[in-house]
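The structure appears right after this line, and notes come after that.
Missing here: one protein chain of the complex. Every other protein chain is in place.
Chain IDs A, B and C follow the sequence of writing; residue 1 opens each chain.
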Amino acid sequence: METKNIYLPRLAEITDIKQETPDIKTFKLKLSLVYKPGQFVEFSVFGEGEAPFCISNSPTRGPGIECSVKMTGKVTQALHELNIGDTVGIRGPYGNGFPVENLKNKNILFVAGGIGLAPLRSLINYCLDRREDFKSITIVNGARSSNDLVYKDEYPIWEKAKDTRLYLTVDCQEDNWSCMVGVVPRILEQIKPVCQDSVAIVCGPPIMIKYTMPVLLKLGFCPEAIMTTLEMKMKCGMGKCGRCNIGPLYICKDGPVFSYAQVKNYVS
Amino acid sequence: MIEELRNKARELLKTKQVEAVIGYQRASDGLSAIPCVIRSEEEAGRLIWDAACVYNLCGYLKDFRAKKLGIVAKACDVRAMIVLISENQLNRDDVFIIGMECCGVVDEKRARVSGRDGSDISSADKCKSCASCVPLAYDCLIKEKREKAKVSEDADKDKYEPVRKLEAKSLSEKSKSWKDEFKRCIRCYACRQVCPMCYCPRCVADQFMPVWFSKAGGIEGNFSWNVARAMHLAGRCIDCGECERACPVGIPLRDINRKIEKDIKELFGYEAGMKTDAKPFLACFDKNDPEDFIK
Amino acid sequence: MINPRTQELKNSRAESWEPKIAAFLCNWCSYAGADLAGTSRREYPPNIRIIRLPCSGRVNPLFVLKCLMDGADGVLIAGCHTGDCHYSEGNYYARRRFAILKKLFEFLGIDPRRFQMAWVSASEGDKWVKVVKELVEEIKKAGPILAKS
Partner (left out) sequence: MPALIKMTLRILLNRVKTDTLLKKNMTKFIKKEDLYKLLNSFLKDFEIIGPKQIANKGIFYEPLESIEDLYLGELFAIEPAKKFFLESSECLFHSGFLDGKATVQDAPLPDKRRIIIGLRPCEAKGLILLDKVFDSEYKDRSYINNREKSVIVGLACAKPDKSCFCTSMDGSPTGSRGMDVLLFAVEDGFIVEIYSDKGKEAFSSLGKEPDEHQNKTLSAYKQKRSELIGKNFKVPGDLSPIFESDYWDKVSFPCLSCGVCTYLCPTCHCFELVDEGRKMYRCNDGCAFSNFTLEASGWNPRPTKKERYRQRVFHKFDYFKKIFGENLCVGCGRCIRHCPVKMDISEIVSNAPSGAGK
């Protein structure tokens, strides 16, 4: 009775590569996968290694998955050197994904920083495809500079959607930049999103999460109503290799989506 | 001797000459010692000094950058500090060296391996060939009161005798015996973490672009790790013996270090940790270094 | 237990074994010397894989180790004669460094013929050919590195 090798990846062919920013590429893979928005997969570049990336397109949007990869380390550099038609190994999907049921008929506030928009895009498109299930949608997307903003071509679609407001911000003023300027926590204080009957979903670098949480609490969001997808170094994705834990919770198995109440005393 | 050490520590802390004193305190098993940092006078009572104070404490100095520190040090520890000073890792007037006259420390590894409770253990074999029991540099010296701290009787015996014995073996014998040793290495890197000379913030072994020491199953990774570790200590190792003591699987690391030390002494006449102003061995050269091995 | 990756290498090369030798050549002298041997149509065995480096002082013992552990049967380091190094002291440092490494390899059971050094100046095309021929002969006698490890 041979048990399945849980580390054996499935092969997936790269069908499309889009250069979002100088160091971020979005890979479209031909692979049939059943997943929820907010889950992630382990990319295996043979000969280089494995790395976890969240699935950034919505399960309602056609076959195949899309992942956005920022070039930082060994595996991401190797990934950026691949081109269309190459094969990568995919393991997953792992993680709990966003609790879409208890987001129904609530206002949703998306707060994204840089590449943090990738997991949120999956949920944003999912909500837009089922627009009537949700009340108002507010998207606050910040980045260091304008050419660090990802998925630029989807912004017009999001803005035209029903009862949806999109706020783009960059850290410091740039020429021919018409939208807002300032770090995400300051922008949140300016636009003061309504907190009754609404949920905030935050994803971005640790520094942004650290300073956004107090602002949201001040705006009246209760800790249970703030969701965040955390990210740590992961190897197995199944809660065994023992490195991605925040307190007793493993980010890969019990997360990556947590309510702020769950992790508040650890994300000090 | 212990009282003298404690009073010295209290005095240093009271007069704010140092912010903390790094020393030894009794470990939980009541016999061995454990490194400790003393930050206030009351804590100075915890300091001890006896043959169980084996560890080389100057590895902890790098945790307290740019702070004035007192440190309890034996002769071999001070030689390690001399090398650190010559490599600009340590600033001489940042450290107040409480020199201890030492007449040999216990062979902590044999006590650990043979399960004895360590009371009747002979002194470590690095002490058997120790040339001087008084540190080369110190700010204050605490003398050994009991019998005159005799320099171990076979100090003049050839220190590299075991190395010469190993060199005499045939090539295949050497290859087989070292492969069996390195096969057991579990890459816990205790030899690196315990060594005062290993202070790199990111070690070569932790890099993965490229992976220098393979982690795959075979022996190649362990072999190249141990050779690279020894080469990084060429002309810097002062034979404090911590690496061999810390190695859980008992690889004779000191034999490798002393082989390099012997070659350097015979070929280039250079000895580590003798002079604070000496230039590091591999950072200098001599016009007529031997080059018989070069075609 | 032999590393499975190098085990594969071992089987594939058991029959017609041709030694693979990595050679680190200093750009100013040895590389020019090897180039001169080439332009003067001198023949020498093709087992050498030349890696060009600015100076013999640039060779890190890790390079030599990684070559030997990943299956190279021999490593050669060639540089300028002492005194005419382009960077004036690179080869002095290298000389000291590899005097220690060579003795350490011998102590740990690696055949000393597998790791050799040579000073080859830009004008010594024929010395380069002689060095390579002798080296390949010795490595052939020493046999594949995997057989022993």
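Just so we're on the same page, a contact is a pair of C-beta atoms (placed from the backbone, for glycine too) under 8 Å apart; a residue touches a chain by one contact, two chains touch by 3 or more.
Values in this document were obtained by computation on a predicted structure and should not be read as measured data.
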Review point. Considering the whole complex, which of A:Pro22, A:Gly62 or A:Pro248 touches the chain not shown?
Key: A:Pro248
**Study point:** Residue touching the undisplayed chain, where the options are A:Ser32, A:Gln196 or A:Asn265
**Key:** A:Asn265
Check your understanding: Which of A:Ile17, A:Leu31, A:Ile157 or A:Met232 touches the chain that is not shown?
Key -> A:Met232
Revision key, fill the gap. Out of A:Thr21, A:Ser44, A:Thr164 or A:Thr212, the sole contact with the unshown chain comes from A:Ser44
Exercise for review: Touching the hidden chain in the full complex, which residues of subunit A are there? Just list them.
Suggested key: 1-9, 11, 44-51, 72-74, 76, 87, 89, 205-206, 232-233, 235-236, 238-245, 247-248, 265-266, 268
Exercise for review: Identify the residues of subunit B touching the omitted chain, counting contacts across the whole complex.
Suggested key: 27-29, 32-37, 55, 59-60, 110, 112-115, 117, 184, 186-190, 192-194, 202, 206, 211, 214-217, 242, 245-246, 248-250
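Criterion: only the chains that are shown with their structure count from here on.
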Check your understanding: If you average the CA atoms of subunit A and of subunit C, how far apart do the two points sit, in angstrom?
Key -> 50
Practice item. Let me have the rounded angstrom distance from the C-alpha centre of subunit B over to the C-alpha centre of subunit C, please. Key: 34
Point to revise | subunit A-subunit B separation of Cα centroids, rounded to whole Å | key: 49
Practice item. Give me the residues of subunit C that touch two or more other chains. Key: none
Practice item. Under the touch definition given earlier, write down the residues of subunit B that touch subunit C in their complex. Key: 163, 166-167, 171-179, 183, 204, 210, 212, 214, 216-221, 223-224, 227-228, 230-231, 234, 256, 259-260, 263-264, 267-268, 281-283, 285-287, 289-291, 293-295
**Study point:** subunit B partner contacts - residues on subunit C that touch it in the complex
**Key:** 1-7, 61-62, 65-66, 69-70, 82, 89, 92-93, 95-111, 116-119, 131, 134, 148-149
